[in-house]
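Okay, so here's the structure we're looking at.
A protein chain is absent from this complex, but the other protein chains hold their places.
Chains here go by letter, A and B, matching the order in which they are written, and residues are numbered from 1 within each.
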Amino acid sequence: MSTESTVVTGNQRIAKWSVNISIVFLCLWVLVPIYLLIANTFSSPAEVNAFPKRIYPSFDTESVRFFMNFYGVGSALWNSFKVACLTMIMSIAVGAPAGYALSRFEFRGKNTFRVLVLMTRAFPLPLLALPLAVMFIKVGLDDTVLGLAIVHTVLALPFAVLITFSLFSGVPVELEEAAWTLGCNRLQAFIKVIFPLVLPGIAASAIFAFVISWNEVFAAAVLTIEHRTLPAFLLQSLDDAPLHLKFAGGAVLVVPALIFIFMVRKYLFSMWGIANR
Amino acid sequence: MAQITIKQVAKQFGKTHALHSIDLTVADKEFLVLLGASGCGKTTLLRIVAGLETATTGEVWIGDRRVDKLAPKDRGIAMVFQNYAVFPHLTVYENIAFGLRMSKVAESEIDKRVKRTAGLMHIDQLLQRYSGQLSGGQRQRVAVSRALATEPDVILMDEPLSNLDALLRMEMRTELKSILAESDTTTIYVTHDQVEAMSMADRIAIMHEGNIVQATSPVEVYRNPATRFVGSFIGNPPMNFLQAKNLGDGWFDVCGARMQGPRHDASELELAVRPEDINSTDSHGEGDWQGIVKVVEPLGSHLQVTCVVSDQQCRVVMDSDVIVKPGDTVNLAPVAERVRWYDANGDRVQ
Partner (left out) sequence: MQNKWLPYFLLLPATLFLLLFFLYPFGMVAYQAFATDEGVLTTKYITKMTSHWKFKTALSNTMWLALAVVPIQMVLALYMATIVSKLKKGRDLILYIWTIPLGISDLAAGLIWLAILDQTGFLNSLLVGLGITDQPTTFLGYQNKGTIFIAVMLAEVWRATAIILVILVAGIGLIPKEYYEAAEVFGAGGWKRFTKITLPLLKPSLQTALMLRVILAFEVFAVVAALGGTNLPVLMGEVYNRQFVLQDSHVAAAFALLILLISIAFTLLIMWLLRTPKEARL
């Protein structure tokens, strides 16, 4: 009896350690490549192109300065920022009312709309850049920040709808009803009660929309020529740019996204339209 | 004057009829309880009065104003919700002040009223707390204070005590009753708990499948149930119902005993009698039943004894000193003036 139980605990110990090792390994698997990119970025151009490489940075900012002063980078960064902000505003402005309607009302056509939103998942959305390029030329939106932001809003909208849907569903209807009985009309109840409660979540979904736009390469590369965003700029300079420029560019692309994802981590689960506990 | 008049209010959800043409008047300052099992339509009716739900047909009047087309905020009502609906982003103080701020009451008056109602509900120590820092009972108190603070003509309460534990519920029941009695409001109170209804109400309206089956004083509801349903719903243990064969001329055969009842042409009626209105006696008299004891449940203050009388089940309340065990034969004498009769439709026969 006693030997049997020690065998069991022995096995359990092995299982536990293999899980712990897996966890450590998988964390390293995620973190080390990012570290290496950052390490590269904070090394001088000479060190970046040298061989063999050191795995710790020399904290030389020459690569970063070179990147920042490189022709076109400044405006690309500024464009990326503008497009991402516009995307953020448009996707929330358009998506949040839809999320609210889905969470609070029963009405004909609700399911059709849901299907329309979920359908976007079955489509390779960056391809939209092709037909929209044609459409934008007709209406004068070609090669504009707004035009690209529209495409990015299509990418971000389904997420915005799903996150806001789950946010609004998380606020008990009774809170709204209580506000109505206490003298609010629908709009006042929304502003005084619902909005303060969902604000952090709305901010998260806005940040998420920002990240989607900030990271998007294909549509940005197809739709912009003069007003290239950072990813589009980097893509087009892949062939001729020196390594240290590429890596610094990669790092500039990664760092804001990392910070943002950290800020929205609580809401990672609701954006797929599934509840999490 | 805040008399509530509900005229032929009906509500349909798709094809299901939640309410069939309800007529009900609640007098000024009256405490009316809507009592019924879940799904009977009581909450729907309350929400129609509040304006949170729109009636399919019918009218709602508060005082001399027709309100069924008005938004909730324009009806002069306040409501207490089952889950309290205390705003989590506001302090207790701001919760109570919410309705007053909406109606642009002066700041000094707000302060006065918040403090008074909070004092009334004994939550004056909690004014700066948030809902997350309160217990269920405290939240309940905030919800009531918030409703009282606006000094509404009508207070609507939707199962306000059902989320509290038993002890707290009893305490709050007493407190609510005394506070509402002192205020000048008309109250509609929805509950599924008959003890709550009996103990608090001026008048109970019992609802069943979208209809009000009886609306009268608690004693009357208990003593003279209008229908078989009311009799079986009110009272714990519920009323006993026994088949009664009509012998003609107002005489009936109930479980082998000859009993006098109403003159009626149906071949069969049902006799109803409450368990505490049956005496177990030593000697056998005319109109008494012979019962065989099946189960004895001692409840401290009394015994609840389930007997079989001519193949029918009959519950009897006995004194806790009585010594009785399963298999015993007992002589059961129903109190004649407490016996009620119902026809096949479940309606009372006088």
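In the analysis below, a contact is a pair of C-beta atoms (placed from the backbone, for glycine too) under 8 Å apart; a residue touches a chain by one contact, two chains touch by 3 or more.
Owing to the predicted nature of the structure, the values given are computational and were not obtained by experimental measurement.
Touching the chain that is not shown, out of A:Pro33, A:Gly74, A:Gly170 or A:Pro196: A:Pro33 (per the contact rule at the top). For chain A, the list of residues touching the undisplayed chain reads 19, 22-23, 26-27, 29-31, 33-34, 36-37, 40, 49-53, 55, 93-95, 97-98, 100-102, 104-105, 107, 109-110, 113, 116-117, 120-135, 150-151, 153-154, 157, 161, 180, 186, 211, 214-218, 221-222, 231, 234-235, 238-239, 243, 246-247, 249-250, 253-254, 257-258, 260-262, 265, 268-269, 272, 274-277.
Throughout what follows, only the chains that are shown with their structure count from here on.
Note on chain placement: the centre of chain A and the centre of chain B lie 54 Å apart, centres being C-alpha means. By the touch rule above, chain B contacts chain A in their complex via residues 50-52, 71-73, 77-79, 81-83, 85, 87-89, 98-99, 102-103, 146, 150, 156.
Considering their complex, residues 172, 174-175, 177-185, 188, 192-193, 196-197 of chain A touch chain B.
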